[in-house]
Every structure is written in C-alpha cells, then in structure tokens.
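Beneath this line is the structure, given in structure tokens, with notes to follow.
All protein chains of the complex are present and in place, except for one that has been dropped.
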Amino acid sequence: MNVLHKIREGIDLVLSWACAALFALMVIVGTYQIVVRYFFNSPSTVSEELLTYSFTWMALLASAYVFGKRDHMRMGFIADKLTGTPRKVLEIIIEILIMFLAGSVMVYGGWNIMGLTMTQVTASLGVPMGVIYTVVPLSGILIVIYSILNIVDLVAGYEREQREVKE
Amino acid sequence: GMSGCTSSVTGGKRIIRISHAQSETHPEHLGLLRFKEYVEENLGDKYEVQIFPNELLGSAQKAIELTQTGAIDFVVAGTANLETFADVYEVFSMPYLFTSEEAYHEVMNDTDYMNQVYASTDEAGFRVLTWYNAGTRNFYATKPIHTPDDLKGLKIRVQQSPASVNMAKAFGAAASPMSFGEVYTAIQQGVIDGAENNELALTNNKHGEVAKYFSYNKHQMVPDMLIGNLKFLNSLSDEEREVFEEAARLSTEVELEEWDVQVEEAKKIAKDDMGVEFIDVDIQQFKDKVAGVQDEMLKENPDIQDLYDHIQEINAKYVDKEAE
Partner (left out) sequence: MNTAIISGLIILVLLVIMLVAGVPIAVALGISSVCAILPVMDTSVAVLTGAQRIFSGISVFSLLAIPFFILAGNIMNKGGIAVRLINLAKLVTGRTPGALAQTNVLANMLFGAISGSGTAAASAMGSIIGPIEKDEGYDPNFSAAANIATAPTGLLIPPSNVMITFSLVSGGTSVAALFMAGYIPGILWGLACMLVIYFIAKKNNYRSKQKFTFKEAMNIILQALPCLLLIIIVIGGIIAGIFTATEGSVVAVVYSLLLSLFGYKSIKFKDIPKLLKDSAEMTGIIIFLIGVSSIMSWVMAFTNIPTLVSNGLLAISDSKIVILLMINIILLIVGTFMDMTPACLIFTPIFLPVCTALGMNTIHFGIMMIFNLCIGTITPPVGTTLFVGVKVGNVKIETVFKQLLIYFAAIFVVLMLVTYIPQLSLWLPSLMGYV
C-alpha cells in the first residue's frame, strides 16, 4: 500500500510542477508576443504556436492530475445518495469506464496518431507534429495509472470516509 | 488495422466523404458537386458522395490526417499543407514562381508531368487527383500600397509558415502570422494593418469592409489540391478508377470557370458596395525586393529544382509570346 501511495505522490508532484512551469512559460511568451509586435513592430513568428501547444500540454496534463483527485465535473444526483458497498461498486465501475476511454482513445488512438504524424512538422516551430501529439497518450497513461490507484484505494477502503462526490 | 475498408455502407452504397474548407457557394464546392454528379451518374449503384464544406470535419491539416487513415476519403488542401509530407510542394510558396496566369494554368493542366509530383505523397497514404485555381495573392490593407516602400512597417497577416514569413519580411513588411479567422477583427481593431490573399477574401470573408485598398502586386499563384486516400483509390477497379479520375478532371474544369466568374463578381461588389480601391502597381519593383528568395529556397531544398526548371521552361514560352 505504502508503495502505491508513494507512486501517487510522486506522479502528483511531477505533474503539478510541470503544469505550473508550462503555465509560467505561457505568461512569459504571451507577454513577449504583445511587446515585440506592438513596441518593436517585429511580430514573433513562433509565439502563437508555442503558446497554443504549451497550453494544450498544460491542459491535458492538468486534466490527468484531476483524474487522480477524482475531481472532474459530474452530475451527482444518484451517486450522492448511495452509500456503503453499492456506492463503492458504482465508483469502481466509473473508474473502469475512465480507464476504458483513456486506454482506447487517448493511449491507443493517441499512439497511432503520433505515429502517423511523426514526419509532419508544425508550421512555424518546425517540430514534428507527432512529438506534440505525445501529450495525448502520455496523459492517457497517467489517467490509467491514477484509475488503477483509485480502484485499489476504493477496494481497500482507503477512500476517505463520507467523501462527497465532488463536482 | 488502419485500412481504407472503413466501409460506411448504407442501403448497400459505400459513402464517399469529401472535406473542404470553403463555403457552399465557393468555386471549389461547385467543382466538387460536379465530381459527385459524375461519380453517381456512372457508379450510383455503388457509391454515394457526401461533401462536407466549411472545415466541418476539421481544418485542412487535420482532415489530411483523417484522409491518411481512411476516416475521410477525399480532402481539398493547400500546397502549404502538403509541404510537410513531400517538400517538392514548397516550390509553390516561392514569390513570382509563375510569370503569367497562362504559364500557371499550362503547368498545372499538364497531367502527365504533374502525376510524378502527385505520387510523391504515396508513402504518406494519399495521392493528389487534381488541382483547383485559388487565384493570385496580393496585399490589401487599410492604407494604400503603391510601392514596396509603402509596405515598410505595416503589420501584414501571413499564413503560419516560415516561407510566408520570410517572403513578407523580404517585401519589407512586419509579418504577423495569425489564424485566418481572426483577421477581420484584427484589422478592424488595428492589431494588424492588412493581409494578403485573393479577391474573394474581400467579399466572402468580408475583409473589404475593414481594408479598403487592394494592390495588384501579384506575388503568388498557389493552387489547392484534391487529395484522396491511396488505399481507397487502389481498391478501385480500372474502370472505377477511370470514373473517379474523369470526375476529378471535370471538377477542375467547373472550378476554373467558376473562379473567373466569381473573381469578377467579387471585384465589382468590393468596388461598388464596399468602396474598396483596386490599385495597379509596378510589379517589377515588388519582384526586385524578393529576387533573392527564389535562389535561397532552391539552395535550401534541392527537391524542388526539377519542378522549378520545368516551370521556368513554360514561363519562358509565354514571355516569348508576349515579346512577339
């Protein structure tokens, strides 16, 4: 158990810092874009693309992080009313559905689109599109890992008692 | 596996899906309607053609990816989108590659020669079937541009590619790459001073409401391409393949005619209803500005040399004709 919690904490730590770093980068590049275009009249050729893709990476990694916290938006009118074993079973089924989406679309589908686009380069950065797409299977794998950890916690009853279904 | 056998069959018919980025009145859409008509006339018992305009199934680049996998069967894309699959297509982004419209059309209509070029994306899983005229690109802005000096310091929106940026810089403008959808408000609010495109951008995209000066410096003639999933094309029998190729040829015929008609209409509407001024300029001055760009591109990318030379031969034909 302890090992699994260490793993979760490790992933949490790396992910949250990665998101913070990407976000900080976005603020800096965004400021740079305005300054060079308006004040120096030499518009940046890479900033818009850099911003868009940093944002995509940040958002997808952050969404994986949120799956770990079981904090994605949902409608709780039935789940909220269940308690005990039925609740636990429902939550485990939900984790399996999450794994199903992440595993099929994000990991498998994402891996294939990565392979398909490795030779294609982005318009201004010149980076292979497949490299940029890596974030899809990567966050998919993280979501699957989190789901497994969540299921283990649910089964072992580690889930904090009376934890509300969060929105 | 990832095959072209994504048989979307309804009532026994295989649905052929074509994606493009233009509206339903655009010459390309009208051309594709002819494609649909011809295919269904001849193979209507087997195929139903559905056309998806307005990037409904994704931007050109994304729709190409879906064409590679077979989720979509055909897509119309610019040569800029094809550059990343086969760098021979970079030649089209050269400023003043074609010296006349006649030369441009002759090169593109020379199917025997172009088929070698078209086969260059086979490895990526798709093949170009035919080309569509996308006109001549020119600068338009909120201020009149008569000479390259007038471009100095103007923020001009260009496509998001290094070649476009380099070209605008060579002209002396401040190149501002930006997605096409943001151009109208960006010009209106003064974030940029203008853009570069053909006449239809003034009317179809309403840029004529915010940019009142259109200068005929004619820096590029860039075609659009109809591409198809290669596995699907190869799965066709010889007779069927011939039907699709004839349909493609007919669609180009319709598109070219419509293009000329619509450009004339667009000029009239822009002039009379929107108050856009069309400015004829001394093109040579603009050519001189970018004289080094062609050599630089040839040095950097040897793959375009062959096609470039071929185009120059045909250019020369028409220059000689003019001289006569």
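A and B label the chains in the order they appear, each numbered from 1.
Here is the rule we go by: a contact is a pair of C-beta atoms (placed from the backbone, for glycine too) under 8 Å apart; a residue touches a chain by one contact, two chains touch by 3 or more.
Remember, predicted model here, so these are calculated numbers, not experimental data.
**Q** Quick one: say which of B:99, B:203 or B:315 touches the chain that got left out.
**A** B:203
**Q** Taking the entire complex into account, which one of B:31, B:58 or B:223 touches the absent chain?
**A** The single option touching the absent chain is B:58.
**Q** Quick one: which of B:147, B:188 or B:301 touches the chain that's been left out?
**A** Within the whole complex, the residue contacting the unshown chain is B:188.
**Q** For chain A, which residues lie in contact with the unshown chain of the complex?
**A** Residues of chain A in touch with the missing chain: 16-17, 19-20, 22-24, 26-27, 30-31, 33-34, 38, 48, 51-53, 55-56, 58-66, 69, 71-80, 90, 93-94, 97-98, 100-101, 104-106, 108-110, 112-113, 116, 133, 135-137, 165, 167.
**Q** If the missing chain were put back, which residues of chain B would it touch?
**A** Residues of chain B in touch with the missing chain: 1-3, 5-6, 8, 10, 15, 17, 23-25, 50, 52-59, 62, 65-66, 69-71, 179, 181-182, 184-186, 188-191, 203-206, 209.
Following the convention adopted for this analysis, only the chains that are shown with their structure count from here on.
**Q** When the centre of a chain is set as the mean of its C-alpha atoms, what distance in Å lies between chain A and chain B?
**A** The separation of the two C-alpha centroids amounts to 37 Å.
**Q** Give the list of chain B residues in touch with chain A in this complex.
**A** Going through chain B, the ones touching chain A are 2, 61, 65, 68-69, 80, 84-85, 124, 153, 155, 159-162, 165, 174-179.
**Q** Per the contact definition, I'd like the list of chain A residues that touch chain B in the complex.
**A** 37, 41-43, 45, 48-49, 112-113, 116-117, 119-121, 123-124, 126, 129
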